[in-house]
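One protein chain is absent from this view; the other protein chains keep their places.
As written, the chain order gives the labels A and B, with residue 1 at the start of each chain.
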Amino acid sequence: MKKIISSLTLILILSLSVFATNRIVNVQIQGNTFTKKFVILNLMSYKKGMKVNVDELAKAQNILMSSGLFSNVYMNLEATNDDYVLVVSVEEKNHISPIVDLVKGVGIKESDLFGLGVQGEASIRFFNLSPFEIFAGGYSLDLSSQRAFGTPFSFEIALSNLKKMQWITSQSKFQYDLARKTVGAGYVLSGNSGFMANYIHENVSISASEQFAVDAVSLDIYDRPIQMQNKRTYAWWNLHLEKGINGTKYSVFTLDGNLYHRMIGQVYYQARLYGVLNLGNAPFTRKIYFGDTYNLKGYDTKEFDLPFMLLFETRIGVPLTSSFEISKSPELSLYTPELIPQIAFMNYKNISLESFKASIGLGVKINSPFGVFEPEIFFGKELGFYLEMK
Amino acid sequence: MVKRNSFLIVAVLLLITTFAFANVNLVFWHSMSDYQKPALDKLVSEFNSTHPGIHVVAIYEGNYDQTVTKLKTAFLSKNTPDIVQLNIEHLRIFTANHQLLDLSKFLSKDPSLKSDFVDPFWKTVVINGKPYALPFNISCLMLFYNEDLFKKAGLDPNKAPKTWKEMEEVAKKLTVRAPNGRATQYGLFWGVSGEDTAFYQFEPLIWQNGGKVFNSSMTKCLVDQPPAVETLKRWKSWFDEGISPANMNYQEGIQAFMMGKIAMGPMTSGGIRYALDNLPWDLGVAMLPSHKATATTLGGGSLAILSNVSLGKQKAAWEFIKWMTNTKNTLYWYENTGYLPVRKSALSSLQIKLIWKKFPQLKPAVEAIPYARPRPVNVDIIEIRHTLFNAIEEVRHGVKNPQQAFDDAAKKVDEILKSERQK
Partner (left out) sequence: MTRKKNLVILKHQKFRNFIKGYIFISPTALILTVFVFFPLIYAFVMSFHTWNMSSAPIYTGFQNYVTALKSVDFWNSMLYTSYYILGVLPLSLILGLFFALLLRDSTMRGTSIYRMIYFMPVVTSPIAAAMGFNWIFENQMGIANHLIEKLGGQPVSWLSTPTGILQMLFNHFNVVLPKVLQGPSLAMCVIISLGIWQNIGYATVIYLAGLQSISDTYYEAASLDGATKWKKFWHITLPLLSPSTFFLLIMFTIASFQVFGPIQIMTPAGGPLNTTSVIVFYLYKQAFSYYNMGYAMAVAFLLMGIILAMTIFQFLFLERKVNYE
């Protein structure tokens, strides 16, 4: 017994002392049938001759895992003379998935375009849900990456031409065509926090006679934990600032804060605080309004030009397995029924009971091999059905 | 023309050979349910995709005890699987009748393999000098504690009790009573399972007190000796003093622990990841507290090949169990379940340090390996353990005193041991 103890401690001491001084002279990547080697090296921020540092390598592993490209990353050190070769074995995830979206339509998403770690999206818009109609027209293309080619630089190029978009307010109801170009660049500071700046140009035509253009710049600052598997509670947030240029004069500030808390088993509670501050008179396509699919649901609240609004959304989800038992691990969770109460406050000219809106939703998250589908139905002033894909 | 013909002939030959040699189908019985199953299934499907000639089908056959029953029945109906996951304590039930394949012939071709398995784990699969399985999911008993309750009681959540005395003191502080004297929260529950792996949690207590359950030749049960009886008295005192719930069975104890009504208890390291994924509070994991000695029990399963498997399948099956226990996969298994890595190369690897960064609770289990002892085993071990479990239950419920209960149990066990030798 003593022999085992001493030999084990010896191994531990040896390995620790060895790691303290030696360097990684080379990296071998295994298991990447699709993703290019340099992308992985960039993601790891490998520098030739870097010291073996467990913290640094753990960070590199986390970034590889959170890139969404791999389902498993295994790291191993092999000794060569006095130095080390780092062997990284990755298991690639499925990188092609479908898009089903009420605005963009139906399309396809490639999250690892040509193995470069860049995400490409293409979709065709051909239907409106309410009232239901099918028409020809509209496409959107998007090329983006949070970590382009594995570097901390982010970029986005998006081009869309969306026909028969709907605008409904209490005063008016019309359809319009929207052509939008977006160019953006950003930088990931550390882990999963960073910032991104965008330039947006829009051409809007409501009818042959009524046409105008919008120019705006925006800045996003975000923070999201990179390794959350071992945490019971974590938060993430996004701050969005937007300003009109070239004659369009307005500013919008949006804060989107989220909190996740695992209660017991896989049952979770999620809270979201979403606030918008509108300054100046923004063109209607740039108004960040409730009624957007991702915000207050069950209410059609496009009819305003509000200076301030706030939404508080909570979710309680009970993940179930394929045999509808309460799931015991994230891998076993297939269906997650969710109960989603929402409360919103909207600052009209004078505060009254009308300023508060509430709705309650029922949703189900479905983990499919193509991604997460999330149909939801909301009971508010109107009944609304929403479908999201993550 | 000739070229084309020869090409066609080669192609046909290739096709034939692939059909003839490529598809080895292996049936693998295992006992990994719930949260462990996805991890196991992932390993098996990865094996199938990286080994084109072999196809393994993994089938869940109930817990370890149930697998023994099913395998025994399968032998009678001649419908056996090729590979089976057996509890290390149940290997003898099958080696006694030569139903498991002696792996020596494969190991002699792979001399470095044997020495890479962690020594105490390797010992559990060697019977009469011959290895009959590869250790796969080995766990040891650890002290799980509720860090939130520690903080509430003003205790340092990073300092788990190191000795029995400390544990009793801490447990007293962690026991909360309502004004009417009724405990609403208990400090400790050293629950002992009575079903699968019965008596598992009690054995290390006897070892820690310097005692043994059996003599070294497994002919006599030693629980009637002072070390074991003293242990039982001490264990009983935890219930008498009110730091442990008196009328709760093992399953109920686990539930109460999960609900945050019990602060500490012994659990297997194979459940660490499950606990981290499911508990509604922060989990602390530490070595079992020591008394006269430091000790913990090894438990868990191994992968064995059945001896009636054809030669061609034997090779494929060996390939599979070797692959399942290789350094990379044993670490994957460790990270996703909490079962210990079975390879020395894994214990000193970079990946294990990366895993500890993510799940620090997994580290103490590896540090406990030098103190972990395999449980003594025998063909009739299930009946013996149930007898011992019944004895401590009689003491817990106040039907017998410790000396009397263990005297009676030792007598019964000696009889079972004797009749087993006569068979």
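FYI, a contact is a pair of C-beta atoms (placed from the backbone, for glycine too) under 8 Å apart; a residue touches a chain by one contact, two chains touch by 3 or more.
Nothing here was measured: the structure is a model prediction, and the numbers come from that model.
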- Relative to the complete complex, which of the depicted chains are touched by the chain excluded from display? B
- Message: Among B:110, B:252 or B:367, exactly one should touch the missing chain; which is it?
- Response: B:252
- Message: Looking at the full complex, which residue from B:25, B:50 or B:97 touches the chain that isn't shown here?
- Response: B:97
- Could you tell me which of B:34, B:393 or B:407 touches the chain that is not displayed? B:393
- Note on the structure: Touching the unshown chain, chain B contributes residues 65, 69, 72-73, 75-76, 93-94, 96-97, 99, 182, 194-195, 198, 247-250, 252, 255-256, 259, 261, 379-380, 382-383, 386, 389-390, 393-394, 397, 399, 423
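Going forward, only the chains that are shown with their structure count from here on.
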- Message: Going by the contact rule set out above, which residues of chain B touch chain A in the complex?
- Response: 34-35, 37-39, 46, 119-120, 258, 273-274, 276-280, 282, 327-328, 331-332, 344, 347-351, 353-354, 357-359, 369-370
- Message: For a test of understanding, state which residues of chain A touch chain B in their complex under the given definition.
- Response: 1, 4-5, 8, 11-12, 14-15, 19, 52, 54-55, 57-58, 61, 72, 74-77, 86, 89, 91, 227, 229-230, 232, 262-266, 328-332
